[in-house]
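I have a structure here, written as structure tokens, and I will follow up with some questions on it.
One protein chain omitted, others in place.
We just call them A, B and C in the order they show up, numbering each chain from 1.
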Amino acid sequence: MPLRVGVIGAGMIGQEHTRRLTTVVIGAEVVAVTDLAADRAGLLAAEAGARPHASGAEVVARPDVDAVLVTSWGPTHAEYVLAAVAAGKPVFCEKPLATDAADCLRILQAETAHGRRLVQVGFMRRYDDAYRRLKRLVDAGDIGAPLIVHCAHRNPTVPVSYTSEMAMLDTAIHEVDVLRWLLDEEIVSAQVLTPRPTRRRFDHLQDPQLMLFETSGGVRVDVEVFVNCQYGYDIRCEVVGETGVARLPDPARPAVRQDGREGVAVVTDWRERFGDAFDAEIQAWVDAASAGTATGPSAWDGYAATAVGDATVEALKTGETVPVDMEPRPSFYSGAQQ
Amino acid sequence: MPLRVGVIGAGMIGQEHTRRLTTVVIGAEVVAVTDLAADRAGLLAAEAGARPHASGAEVVARPDVDAVLVTSWGPTHAEYVLAAVAAGKPVFCEKPLATDAADCLRILQAETAHGRRLVQVGFMRRYDDAYRRLKRLVDAGDIGAPLIVHCAHRNPTVPVSYTSEMAMLDTAIHEVDVLRWLLDEEIVSAQVLTPRPTRRRFDHLQDPQLMLFETSGGVRVDVEVFVNCQYGYDIRCEVVGETGVARLPDPARPAVRQDGREGVAVVTDWRERFGDAFDAEIQAWVDAASAGTATGPSAWDGYAATAVGDATVEALKTGETVPVDMEPRPSFYSGAQQ
Amino acid sequence: MPLRVGVIGAGMIGQEHTRRLTTVVIGAEVVAVTDLAADRAGLLAAEAGARPHASGAEVVARPDVDAVLVTSWGPTHAEYVLAAVAAGKPVFCEKPLATDAADCLRILQAETAHGRRLVQVGFMRRYDDAYRRLKRLVDAGDIGAPLIVHCAHRNPTVPVSYTSEMAMLDTAIHEVDVLRWLLDEEIVSAQVLTPRPTRRRFDHLQDPQLMLFETSGGVRVDVEVFVNCQYGYDIRCEVVGETGVARLPDPARPAVRQDGREGVAVVTDWRERFGDAFDAEIQAWVDAASAGTATGPSAWDGYAATAVGDATVEALKTGETVPVDMEPRPSFYSGAQQ
Partner (left out) sequence: MPLRVGVIGAGMIGQEHTRRLTTVVIGAEVVAVTDLAADRAGLLAAEAGARPHASGAEVVARPDVDAVLVTSWGPTHAEYVLAAVAAGKPVFCEKPLATDAADCLRILQAETAHGRRLVQVGFMRRYDDAYRRLKRLVDAGDIGAPLIVHCAHRNPTVPVSYTSEMAMLDTAIHEVDVLRWLLDEEIVSAQVLTPRPTRRRFDHLQDPQLMLFETSGGVRVDVEVFVNCQYGYDIRCEVVGETGVARLPDPARPAVRQDGREGVAVVTDWRERFGDAFDAEIQAWVDAASAGTATGPSAWDGYAATAVGDATVEALKTGETVPVDMEPRPSFYSGAQQ
């Protein structure tokens, strides 16, 4: 019998995951949809063959909803995740787990009290084939112990609503999670350098930013976040180890020689870059939720990302190196990383 | 309601496709399995939750079998495909469609008489992302009209049972199909050059071979087939057009710098190289079969590959350039290529 | 004391080599220049601080000319080379050594009679860093014994005076020499396939051509010659050995990501591609000539290239596989290859 999923939030990412649940992954169906905008909920419910609901609480409470997918506005995540955990239902929550660390801690406590993992956070990069191969190389010791990681996250452009803080909270949050996972270490401090901004951005925006992180083990990380780079959606990661260097590959595209150049297409859209990772992420969630639990990025990972995000935003504001303020990791979450 | 599939042939590829039908693709279940070896059929049936049968005829005849998957020994393909067509059931047939051209023609006639496509042949490369991107570039005119194609098909090693003819009939048959599809032209002649054989092969085997094809439009193709190349499973394709050159990409793998070298893993197994293509191929078949028809490589494509194969084997034996002996394409199959 | 060079032929390549002798290489000066066009000879002589002469014979005969550089029209090469050999003077001759094999044989006899190498033929690729690295890999056994070589020689365009035969005699002659050197084997037969010609060429021209060679050791070679490829000057060479494959690198150029593409400049001019090789070739000649002898591509290599060229032109005309008609290699030329 398929996993019966209730979807909270029928915006773009909610629509994408609903499509995934109904036409891509095995073993799930969407039975309930809600959204602040009732018409949007109605439309998506109709498409998915589900019933629209007036509120997230209704969706979580419905007895034939086995598991909950939270794709609503960030500040509402904590409320719905807590509701699902209270109901003992597996829940997938798009990043961020919560917009402040205190809420994340409440979720950790609730889940710990429940005694079994119920929460998976939407850090899809852990399911990306390229990152997984990179991690396998690093874990196998092919390049020795990591010492430095060089990263870049580039988007072609962002809309006017994008703020300097979002470079961390919306964008680099994926870098933070994948670095923690790749290195299996916590990030302990953050600093943000502000290069001359590109003229191809809205005036209020500091873009690019050069974020500097240090891990608990002393690894140094530089992350260029450049969200108006114009040319493409480009994710770079190079791990420098004691005996070698390993680099995330670009997506495989045909090379064309014409007009005096050899050219290879660069991906321009995050859906193209991480589409397969999203599919794998949702399949993994469905498989675990069908067994009444969760896998992959945990509530702890969601908390850590929020804590690093807070420090980084502070670092951007002050120009200082800011230590990350984090509780010790509960034993419940030891080895919980996928 | 899922498509109920009957599987004829429970060898390696039959097992792989059964796994695909049950755990990867959407919309199908396996309900019947048969094999010359009853125990092998029994095992696979048990795994898939299906019923074992004593014969292919039984499988085809079973009323609740909606569609048939033929993965038996090559010489038996025609019989089962013809049975499925006679029953009006969609059928997926692993390559070759039939081991001789006359049998292929019988299938063409039967399908034409039926009046709607029922047959899909297992040329999975048409579903490979890299080939599809290459075809898109060529079709878009990015490199102008194709004039020459350079190909290579390399395997690490082959077992002792592999013969010189199999370089064409088992191996290059995929090249022949994908070239016909890529160029949308028929192959009209074949020649085979025999380099000094590698010493790393069984004595009876001519390996490598350099096959030369000409298309109806005058495109020249060279295909290196080297099935004991030792180093990896490597598929290369470069299309030379009037204004540019396009090249099939290699799978994306992390680059590692260590010990004085930058190295990238080369795939060593065809399952790793074409796994996603097989998944997409079977999904496409399930989707079409659920609608009572077929898509992708047609019986005509199966016939053409067999006809080119016959000419190439003759060319290998004689050292001559051998014209391909093919009937004109029935209008039923116009534009049938995916 | 610098080597005093007499230049016969003040056309483009004569001018280039004169510039090399006067401003790039160490140990030479140009003292004499001649050309059929007296004014052209006068101009180049003035630039080089040399004396113009009325004939090649005069240049060779001049007592203070230590060595001769022949860059005149191909059909006149043999005459000047023979004159230089008769005078016991080292001579550098641009390819071809002679336009017919009989003249080449006369030069071989003269040089053999002289008892010491005096002739170097202008096959500059042997001095190209990329080819030298490739040869070193092959010679070191890194890929095992070579079995097949895939080559391409592409020019953006050619002038109207270019004929189908010149694809061999002017263009592929460099491929032939570098293949003989790379493999250390003679070419024993030639075949030419004629793809549908590109529409971007003069009507009289068969372009591209696909040349197929076999070596004395059974290695098979395919060489695509495409002199109106539009996009660049592109030289490709891939050697397939018993245990691996090695590929000539492209010149190192910065990669640029912009407008949805990662692009690398492709060389568009043979001078850019082989400029350093020409420099090294002329330096090697000056060094050897200063010691009264010659190095690098020998008269034997010039003869072999002409013999293969004759067979290939015949193959183009007849469509047949044509054996190369060559005398046995005199012991004088054993091991003479650089």
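What we mean here is this: contacts are C-beta pairs under 8 Å (C-beta built on N, C-alpha and C of every residue); 3 or more make two chains touch, one makes a residue touch a chain.
Model, not experiment: these values are computed from the prediction.
When the whole complex is considered, the residue among C:49, C:75 or C:249 that touches the unshown chain is C:249.
Contact with the undisplayed chain is limited, among B:13, B:61, B:188 or B:265, to B:265. Taking the complete complex into account, A:229 is the one of A:48, A:121 or A:229 that touches the chain left out. Of the listed positions A:49, A:75, A:88 or A:195, the one in contact with the omitted chain in the full complex is A:195. As for the chain not pictured, it touches chain A at residues 144-145, 147-148, 150, 152, 193-200, 208, 210, 212, 214, 217-220, 222, 224, 226, 229-231, 234, 240, 242-245. Touching the omitted chain from chain C are residues 23-24, 26, 129-130, 133-134, 137, 142-143, 243-259, 264.
Summarising the interface, chain B meets the missing chain with residues 230-232, 234, 250, 257-266, 268.
One rule holds for everything that comes next: only the chains that are shown with their structure count from here on.
Centroid analysis (C-alpha atoms only) places C farthest from chain A. Once the centre of each chain is set as its mean CA position, chain A and chain C turn out to be 59 Å apart. Computed from the mean C-alpha positions, the centre of chain B lies at a distance of 44 Å from the centre of chain C.
Averaging C-alpha coordinates per chain places the centre of chain A 39 Å away from that of chain B.
Across the assembly, chain A contributes 250, 257-259, 264 as residues in contact with two or more other chains.
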